[in-house]
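As structure tokens, the structure follows; a few thoughts come after it.
As you look at this complex, bear in mind that one protein chain is not there, while each of the others sits in place.
== chain A ==
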Amino acid sequence: MASDAPSVLENILTGMADLAGVDGAALMLLDGQDRLRAIGATDDDGVLLESAQESVGDGPAIESAASGGLVAIPDLHAARPVGFPNVAVHAPPVRAVLSVPLIEDRELIGVLDFYARDGRVWDRTEAEAGARLGELMVIVLQVLAEIRTDRAPSGQL
């Protein structure tokens, strides 16, 4: 049973990708300097996607963080403004991306990306599911943040 935070997070990302019915999920979080940093993904393609967005400073996750809303990209390779070819060139296997802002107490803390290797048009149901999974990820991150500080055996309901 993996119990370190990175393994737990990767398992949860895998579960979320399954729930969303996509090929993978990837996470970017704000660091102490309010920079969006690539944290990780379910596979190498997701790592490429997040690393590319961090280094290029552009992409659906960056746009989602800036707007605070969902960004649905049917094909990352399409020309602007539909796609992000400058990001796609660094993550060629990734086509469709759904970026979900992660909000805690009305403040942005990061972005959760769902991606597919085939182009797809994200429908309303998928977007709503993505938003709910974003809520779930915020809770998971709160748990991971707390486990280093929460030691008192006080029951909570």
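Convention: contacts are C-beta pairs under 8 Å (C-beta built on N, C-alpha and C of every residue); 3 or more make two chains touch, one makes a residue touch a chain; residues count from 1.
Here is the rule we go by: contacts and distances are computed from a predicted model.
Engineer: UniProt protein name for the omitted subunit, picking from "SRPBCC domain-containing protein", "Cytochrome c oxidase subunit 2", "ANTAR domain-containing protein" or "NADH-quinone oxidoreductase subunit D"?
Structural biologist: UniProt lists the chain left out of the view as "ANTAR domain-containing protein".
Engineer: From the list A:A65, A:A96 or A:A129, pick the residue that touches the absent chain.
Structural biologist: If we include the chain that is not displayed, A:A129 is the one touching it.
Engineer: Name, in rising order, the residues on chain A that touch the hidden chain in the full complex.
Structural biologist: 1-12, 15-16, 18-19, 29-32, 37-44, 46-47, 104, 109-110, 129, 132-133, 135-136, 139-157
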